[in-house]
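What follows is a single structure, written as structure tokens, with notes after it.
A single protein chain has been omitted from the complex, and every remaining protein chain is retained in its original position.
Labels A, B and C are assigned to the chains in the order they are written; within every chain, residues are numbered from 1.
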Amino acid sequence: MKLAMLGLGKMGGNMARRLQKGGIEVVGFDFNQDTVNQIAQESGMIPSKSVEDAVAKLGDGQKIVWMMLPSGEPTENQIKALVPLLNKGDIIIDGGNSNYKDSQRRGAWLAEQGLGFMDCGTSGGIWGLQNGYCLMVGANDDVAKTLTPVLIALAPSKENGWAHVGPIGSGHFTKMIHNGIEYGMMQAMAEGLDLIKGKEEFNLDLAQITELWRHGSVVRSWLLDLTADALKDDQELAAVAPYVADSGEGRWTVMESVEQGVAAPVLTLALQARFRSQDASGYSYKLLSMMRNGFGGHFVKSVGDK
Amino acid sequence: MKLAMLGLGKMGGNMARRLQKGGIEVVGFDFNQDTVNQIAQESGMIPSKSVEDAVAKLGDGQKIVWMMLPSGEPTENQIKALVPLLNKGDIIIDGGNSNYKDSQRRGAWLAEQGLGFMDCGTSGGIWGLQNGYCLMVGANDDVAKTLTPVLIALAPSKENGWAHVGPIGSGHFTKMIHNGIEYGMMQAMAEGLDLIKGKEEFNLDLAQITELWRHGSVVRSWLLDLTADALKDDQELAAVAPYVADSGEGRWTVMESVEQGVAAPVLTLALQARFRSQDASGYSYKLLSMMRNGFGGHFVKSVGDK
Amino acid sequence: MKLAMLGLGKMGGNMARRLQKGGIEVVGFDFNQDTVNQIAQESGMIPSKSVEDAVAKLGDGQKIVWMMLPSGEPTENQIKALVPLLNKGDIIIDGGNSNYKDSQRRGAWLAEQGLGFMDCGTSGGIWGLQNGYCLMVGANDDVAKTLTPVLIALAPSKENGWAHVGPIGSGHFTKMIHNGIEYGMMQAMAEGLDLIKGKEEFNLDLAQITELWRHGSVVRSWLLDLTADALKDDQELAAVAPYVADSGEGRWTVMESVEQGVAAPVLTLALQARFRSQDASGYSYKLLSMMRNGFGGHFVKSVGDK
Partner (left out) sequence: MKLAMLGLGKMGGNMARRLQKGGIEVVGFDFNQDTVNQIAQESGMIPSKSVEDAVAKLGDGQKIVWMMLPSGEPTENQIKALVPLLNKGDIIIDGGNSNYKDSQRRGAWLAEQGLGFMDCGTSGGIWGLQNGYCLMVGANDDVAKTLTPVLIALAPSKENGWAHVGPIGSGHFTKMIHNGIEYGMMQAMAEGLDLIKGKEEFNLDLAQITELWRHGSVVRSWLLDLTADALKDDQELAAVAPYVADSGEGRWTVMESVEQGVAAPVLTLALQARFRSQDASGYSYKLLSMMRNGFGGHFVKSVGDK
């Protein structure tokens, strides 16, 4: 089996490697040709110089193109550019982090063009190469069936870590919720560890405690494994900025909760904690400080006060 | 009627003034004798040089001592120091922001000493002198009855703004909840205004909008009046530090919710927003940034990065 | 001055009455002709039998049509239906609760048709007839100027309670945030009162306390006035279902916070409390109960257990 992989970044590059190892032939393309060549050398992947070149190298017969691109415009534009290069029955897979509503719309539009579509929520990060990826697939039955060997090659094992969960869009929907949960779990852990650090009287060792919890506790988890690992070397984190980025899925999960009218306080607050970390101005705090002054004559701390 | 007022700060000082205006004779004491003398001159309050002096100047008959002191040790110690100076049937009033459980304990202990006690939650801040104070009274019936003329003198009017809400402790309990609600209302307003400021496309004038809302809107309120007033001169608040202090009542309200097992998400989050404003280290954010790096190879912003 | 008022429900009907009283001639239309006739009789409003009839009765010259319709399709469809009935320079006002992005889109489209548009966030509810409405206006300068007499007639006074806050869309935006703040304030109050009720030991009287707080306290507000009024007759609320509806603005405010990436925990949690009240199934609670059983062998309460 053979497919084109467009986008060989942290995710796409390792997926190409894992596919090659799993017996799937990959034609790889990335704007960074050094990356293309390096992965080709390492893994036997077929390099290509452009999207057209990549598609051409898939040869005759049904063509399969897997995209690992940033969501939004890059993915949208790539799909549009691919259509004229493909024939009826060919399949485009979006393995990136697209909004599931975009995937529903794109799937419907591609169907009108006679093309198949699969949205594949892909989890596993930089550890996927070694451990396999967790693949949440939205597609029609025939498309999902066609791509089963590819999914098995990427997943941790033949039986586990991949599933055709529902119609087009449901793969990215499932990934979106997965990431929402991830935000909540991370925040829970960060808050707990913050309270341990804050209990100065006990002078506790966060590296020791997170390592301890990995064995037999109720909170043992992969996120805890990584946290314990990170804290081993440095638990002061003096050089790390108190800034947490967020990405589309966390935000979309909260919007989904609003649209459904279903409370999701923990997922929402986990996202908002990240917003707070990104807010350098603290305007709402300034307002509160002014209000307190207004009714109580309370002291207003000025910039520069200690 | 005559009473001693101990503590002539922002609250106690103005209360002494209002009592004098209302025909209640006040013997005032504060460690700051300049304050004592100034208020005495302004209002006709009888000055005193010590707590003993103040109590002595109350003369014979039933003595009434009103404390406006910081909660915790200062109030606790003052009560203990007062007991030997008083006689059976005399009354101590705690008009400060004590924890209601302390007031319950103190009331019971003073009853054993033959002394009456009243806990009076006092709202109104620096505007109380002019507008009158809102007084939430916990006391036995006879004590509350004895002090009615005093309450009327402090309140906005004879009929309004004072009430004997329940037994000893219930005055401070009611004030505690009042402040919890205040935190929530302030936070709601600050969040909304923050979103208005964040909508740069519209370039809205927060002073205009808060003034507008004062008339006929659903959110009209005294806090809005003060906010509109503060924003009139300066809505950038460039010189104000993004730091919001918190006081006992906000924290006790959240603890009450935990003890009762009753959800109070908005009161809690309003308090936690203040905690966040006070947290210069952002350790939990650093942890989250490290975790993201651990599983996703995501960029970790360093201190000093833009 | 003369205008057509389309939609004479709780809001539109009273606005027509107030306009008539304020010297603005109103041609009123509603699908319920009984309502039309009643308001016409009461207030001197000119009745009409259809939108076409209403527009025709505006006579020659610049026509002004004020809509008080449910947001979404009813408003969208009415605007489309109005365009062929109007001439260059005529003005449509949307005084309902539309999403500000819809108003931006509609304003731009109407401008292409040569028509003016104003979005007017309208607060004041059933009390607006008596007190005047708070009007948050988004419009071009000339449109806002033309409509000034109308705004003054609706507002509490000539000087107060109406303002041209910014370009088209900004009126509904400002109203959206107003409602978001309203949700937060209401929730703060409800949580506080819930904790007072939960403190059974004190057996406090919520009607007394809310009335007390109206005078001199920091939380005094119109919402408190209404709450005190409602609790006067009945504080058990035994017949009231524990169900709180929500409307578009509360949800849009949370989405705005997500889009801006600005934390608004209190506004969000206030909305989610309503979602929770609407959730009869409690599926998330069931899941939690099952999880607890899974790791701890904890008892799972069954439906019907006490």
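Worth a mention:
Just so we're on the same page, a residue touches a chain if its C-beta (ideal position, glycine included) is under 8 Å from a C-beta of that chain, and two chains touch if they have at least 3 such contacts.
A quick note: this is a predicted structure, and the numbers were derived from the prediction, not measured.
Taking the full assembly into account, the omitted chain touches A, B, C. When you scan A:Gln33, A:Asn77, A:Gln208 or A:Ser302 for touch with the missing chain, the hit is A:Gln208.
If you put the hidden chain back, the residue from A:Gln41, A:Asn77 or A:Ser217 that touches it is A:Ser217.
Chain C meets the missing chain through residues 10, 125-127, 186-187, 189-191, 193-194, 197, 222-223, 226-227, 229-231, 237-245, 265, 269, 273-274, 276-277, 281-305.
For chain A, the list of residues touching the undisplayed chain reads 123-125, 128, 131-134, 136, 155-157, 160-163, 165-167, 169-170, 173-174, 177-185, 187-189, 191-196, 198-199, 202-205, 208-209, 211-224, 253, 256-257, 260, 262-267, 269-270, 272-273.
Panel shows chain B; residues 218, 246, 251, 254-255, 257-259, 261-265, 268-269, 271-273, 275-276, 278-279, 284, 295 of it touch the chain omitted from the view.
Here is the rule we go by: only the chains that are shown with their structure count from here on.
Its C-alpha atoms superposed on chain C, chain A is turned by 180 degrees; the angle is given in steps of 5. At the interface between chain B and chain C, two copies of one sequence, more than half of the residue numbers in use appear on both sides, so the contact is built from largely the same positions. Among the chains in view, C has its Cα centre nearest the centre of the complete protein Cα set.
We define each chain's centre as the mean of its Cα atoms; on that basis chain A and chain B are separated by 47 Å.
Here the spacing of chain B and chain C, counted between their Cα centres, is 33 Å.
The set of chain C residues that touch two or more partner chains comprises 218, 257, 262-265, 269, 272-273.
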